[in-house]
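Submitted below is the structure of interest, expressed as C-alpha cells.
A protein chain is absent from this complex, but the other protein chains hold their places.
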Amino acid sequence: MDWGRVRFFLGEVARGFTRNAVMQITAIGTVAMTLLLLGAFLFIRTTIADLGNGMLQQIEISVYLTPDATPHTIAALRASFHADPRISTVEFIPKAEGLKELRARTRGVIDTSLLTENPLPDKFRIRVRSPQLVPAVAGELRRLSGVDNVVYGQGVVERLLRLDTVLQRIGVAMIALFVIVATIIISNTTRLAVYARRREISIMQLVGATNLYVRMPFICEGLIDGVLGAAVAIILLVVVHATLWPRLLDALPFVQFNTAVVDVPVLVLQLFLVGGVIGTGAAWISVGRHLQT
Amino acid sequence: MDWGRVRFFLGEVARGFTRNAVMQITAIGTVAMTLLLLGAFLFIRTTIADLGNGMLQQIEISVYLTPDATPHTIAALRASFHADPRISTVEFIPKAEGLKELRARTRGVIDTSLLTENPLPDKFRIRVRSPQLVPAVAGELRRLSGVDNVVYGQGVVERLLRLDTVLQRIGVAMIALFVIVATIIISNTTRLAVYARRREISIMQLVGATNLYVRMPFICEGLIDGVLGAAVAIILLVVVHATLWPRLLDALPFVQFNTAVVDVPVLVLQLFLVGGVIGTGAAWISVGRHLQT
Amino acid sequence: MISLRSVSLLYPNGVRALDHVTLEIAKGEFVFLVGHSGTGKSSVLRLLYREIRPSSGEITVDGIRVDRLSSRRVPALRRHLGVVFQDFKLLPDKTVWENVAFAMQVTGAPTREILRQVPRALDLVGLSHRSRMYPDELSGGEQQRTAIARALVNNPKILLCDEPTGNLDPANTTEIVDLLLRINLKGTTVLVATHNQAVVDRMRRRVVRLENGKVTTDKERGYYYLGLGQGQVLSG
Partner (left out) sequence: MISLRSVSLLYPNGVRALDHVTLEIAKGEFVFLVGHSGTGKSSVLRLLYREIRPSSGEITVDGIRVDRLSSRRVPALRRHLGVVFQDFKLLPDKTVWENVAFAMQVTGAPTREILRQVPRALDLVGLSHRSRMYPDELSGGEQQRTAIARALVNNPKILLCDEPTGNLDPANTTEIVDLLLRINLKGTTVLVATHNQAVVDRMRRRVVRLENGKVTTDKERGYYYLGLGQGQVLSG
C-alpha cells in the first residue's frame, strides 16, 4: 500500500471540493432539496397511512339479537365470539343501555320519557383484528342462531378499504416519481459539472490517465455530494419536524396522529442511501459520456 | 433598426442552444421536473380543496321547534329564514317525516311500531351559504321564539373549519417550498452553466463587451429554458391527467371529485409564468456572479 | 498616447511582476517590448487594457486614467484598443468569421460595416479560406492569425500584441510584421511584446527591455540584445 498514492487520491477529491466550490454547492443543494421533498413526503405518508389504519381499526360490528334471545343464547354467542381468533374485542350492550346511547347520540332530541316500552333489541359490539376481515366476519355472524341483524356500515368499510389501497398505490407512485426526478436533476447537475471540466478530462487522458482513473474522483465527488446532500436534507427535516410539526398537531387536536410510527433512524438511513446511490450513479453515468476517445 | 444586429442576437441565443445542447437539456429538464411536481401538486390541492369545500357546504342546521309551535309561528319562522341573505335553503320537516327519517337512518333497528306516540318535535333543516357562517347563524336562530334547540354537529363543524384553514396553510407552505426549491435548483443549474462558460464570458469582456451584452444571451436562454421546461411539464401533466386520473376517479367512485374546478388555462398560464420567471431570474442572478471585473 | 508613471504590480500570490516602471509612448510610435520569460511584458499589456490594476503608479491610455477607471467604463476603453493575446483567447463556439465579427458587434457597428471589414481583416492575415472553421479545427498559427485579425478589425487607435508570431513560420511572421508596420504608418500606435530576435533586429524600431519587472533599456532604433544585462535605463 503506497500511502502517498492514497493521499494523492484523497487530495484529488478534496481539490474537487475546494477549487470547484460552485459546482459542489450546486450538487449538494440539488440533492438536499430533492431529498428534503422526498423525506417530507415519506414522513407525511407514513403518518397518514397510520392514521388511516387507526381509523379503520376502530370499525365496529353491531350484532343485534332477536327479541327472544335467552341469557343462555347470549352466553353461548359470547363464548363463540371469544373463541374466534379474528375477533379482538367483544362487548355486550343490553337494550336499556342501547337506549341511553341512542339518546346521547341524538342529543336529547328524542324524548325517551314518551316511550312506554324500549323499542331496541339487545346487541353485541365487536371489533376484529384487521379491517379487511370485517365483511367476512359480519357475514358469518349473521348466520348464527339468536342473531337478528348485523350492522357495520356496509359499503363504507368496503369503500374505505378500497381508498386505502388506492392511497397506498398513489404513495408508491409518488415516491417513484420523486426518485426519478431526483436522479434526472442530479445526473443533469453532474453532467454539467463534467461538461464544465471536459477540457481537464481530455487533458488527463492525453497525459495517459485511464478511464477509471479519470472517473474515480468524479464518482467519489458524486458519492460525497449525495451523502452531504442527504445530511443537509435530514438536518432541515429535523428542524422542520421540531418547529412546525408540533404546531400542526396542535391545530388538529382531534386527529390521533401517532408520530412514533415514523421510524426516524430508518428514514435517515433511507435518505443517506438514496442520496449516496443517486450521487454515485448520476456521476458514473455522466462522466461516462465524456470518456469516449 | 438594424436587422443584422437582431439576427446576430437571435443567432447568439440559437447558438447557445445548438452548441451547448447538454446544458440546455439539463436546464429544461430541471425546470420541467420541478414544474411537473408543482403542477401536480397545484392540481391535486385544488381538487381536494374543492372536495373539502363541498363537504363543508353540505353541513345542515337542524332547528327543532317547541312542541307547542303553532302553524302561525312556523310560517313566521320560515319567512324570517327566507329573508336572511346568509341562508341558502330552508326545508320544513314535520314530526311524522322526522320519525320516518330516523327509522331509515337507524336501518330499522328501532321498531317504530312499538311507539304509541311520536317522540320527535317538528324541525326546520337549513343550509347556509358558507360553512364559516354556521356557528353564528345557529347562535342567532337559537334565540328565536318557537325554537327549542338548534343542532348542527357542534364541535365537528368548528374542527372541520379549523382543519380547512390548516390545510390551506399547509398548501401555501408547500407551494412556497416548491417554488423555492425550484429556484434554487434552477439557479444552481444556471450557475453551473455560467461556470462552464466562464472563460467565454471573460473573453467577451476582454474584447469590449458590456455586462449587459454578455448577460443578455444568458437571460434569454434562461427565459427560453424556463418556458420550454414549463411546456414539457404541461405536456407531461396533460398526459398523466388523461391516462392516470380517470383510473384514480374510477377507484374512488364515492368521492365527488369535481375535476372541472381546476381551471386548466389558468394552471397552464401559471406554470408558464413561474417557469419563465424562475428561468430568467435564476439566469440573471447566476450570470451576475461572473461579471465582477 | 500611453504613459506609465512609476507603476508597480504585486500579484496576489506575492510575485512582484513590475517594479516602478515608467514608460511614455507617443501617438503613432512602434515599440517592441522585449525581455526574458516571466519578466513582466504581458503584465504591462494587461495593465493597459485593464485586465488587472497596478498596485501603485499612474497609467494613462489615450487620455484615460486606466488605473482609476471604474468597471463600468472598461468596455469603452477596450473598444479603442486592439489586443492580440498571448494565448489567443478565441471564443470556442464561434467560427473564425464570427470571432472576428464579434469584436465589431460589441461596439455596436452596423451590419453593413461588419460585412465589409471582417473579410478584409481575414484577408490581411491570410485566413479567408478558414473563415467557417472553429478555433479547435485550426492549427496553432491559424489561431494566432485569427487573434490578430480580431485585433485589427476595428481599426483601433492602439494595437497591443503579445507574442503575435510565436506560432508562425518565418514567411508568415514577415507578412504579419509588415502588416503591423503598414497599420502603424496609418497612425496607429503599436506595442509588441516579443521574443523574436530576428523581427526586432530587422525592424530597427524603438526597443524597451524589461528585466525583473524593471525597464533596463529603452532605445530608438534598437536591437534585441542591445544593453542586455547592463542595467542602463534610458528614458524614452
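We call the chains A, B and C, going by the order they appear; numbering starts again at 1 in every chain.
Assume a residue touches a chain if its C-beta (ideal position, glycine included) is under 8 Å from a C-beta of that chain, and two chains touch if they have at least 3 such contacts.
These figures come from a predicted structure and were not determined experimentally.
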Revision key, fill the gap. Of the chains on display, those the missing one touches are A, C
Check your understanding: For the full complex, which residue in A:79, A:172, A:203 or A:269 touches the chain that was left out?
Key -> A:203
Revision key, fill the gap. Touching the hidden chain, out of C:42, C:154, C:188 or C:216, is C:42
Check your understanding: If the hidden chain were put back, which of C:28, C:57, C:119 or C:166 would touch it?
Key -> C:166
Check your understanding: What residue numbers in chain A mark contact with the hidden partner chain?
Key -> 2-5, 8, 15, 19-20, 200, 203-210, 213, 292-293
Point to revise | Where the missing chain touches chain C, by residue | key: 11, 13, 15, 34-39, 41-42, 86-87, 130, 133, 137-142, 144-145, 162-163, 166-173, 195, 197-198, 224
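Going forward, only the chains that are shown with their structure count from here on.
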Check your understanding: Which other chains touch chain A while also touching chain C?
Key -> B
Review point. Where is the C-beta contact count highest, in terms of which two chains?
Key: A-B
Review point. Just by CA atoms, which chain is the most central one?
Key: B
Practice item. Express in whole angstrom the distance between the two chain centres, defined as the mean CA positions of chain A and chain C. Key: 67
Check your understanding: In whole angstrom, how far does the Cα centroid of chain B sit from the Cα centroid of chain C?
Key -> 63
Review point. Residues of chain B that touch two or more other chains: which are they?
Key: none
